[in-house]
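In what follows, a single structure is set out as structure tokens and then discussed.
The complex appears here minus one protein chain, its other protein chains still in place.
== subunit A ==
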Amino acid sequence: MQDVIQREIIIHATKERIYDSIANPELVVLWFPETLEGDYMVGEQTIFGFGEHGKTSVYIADAKPYEYFSYRWVPGSQHFVGDVLSVANTLVEFRIEELADNCCKVTLTESGFNHLPREFMEASFQQNSGGWEFMIARLGDYFTANK
């Protein structure tokens, strides 16, 4: 099956600003998890909180200021809290490439789906998964807050 997800987006901002928004614990909660517990540092396990939809452990794998940040987690709505490295997980990587002044390409890669057991993916659908709805709600909050 497909092992990798890759998505790209062009962002009109500096690579420093984009990197900080991903790697700085105070900024990442503005667009991704709602809360963050623990040290958000390479080699540490942090817990992302998604409000009422639960919490997910994240192992910070690597960080190279202004161009690369990666972590491992258990994807989908099967929120897993515990030692991420002890279970089947995926690697999430952000790559920032400066194209021009104040313009960067951000490439998101998530890989390792081949290791996930089928039952796991199945459960992710049977459970009333809130990930999607949660993101929509968060985006809505964001737009309203910035009007």
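The definition used in the following text is that a residue touches a chain if its C-beta (ideal position, glycine included) is under 8 Å from a C-beta of that chain, and two chains touch if they have at least 3 such contacts; residues count from 1.
Definition applied: contacts and distances are computed from a predicted model.
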TODO: Just go with whichever of "Putrescine transport system permease protein", "Cytochrome aa3-600 menaquinol oxidase subunit 3", "ABC transporter ATP-binding protein" or "ArsR family transcriptional regulator" UniProt uses as the name of the absent chain.
DONE: "ArsR family transcriptional regulator"
- [ ] Would you indicate which residue among A:Ile11, A:Ile47, A:Ala61 or A:Ala88 is in contact with the undisplayed chain?
- [x] A:Ile11
- [ ] May I ask you to list the residues on subunit A that touch the chain which is not drawn?
- [x] 1-2, 5, 7, 9, 11-13, 17-18, 21-22, 27, 30-32, 75-76, 106, 108, 110, 113, 118, 121-122, 124-125, 129, 131-132, 135-136, 138-139, 142-143, 146
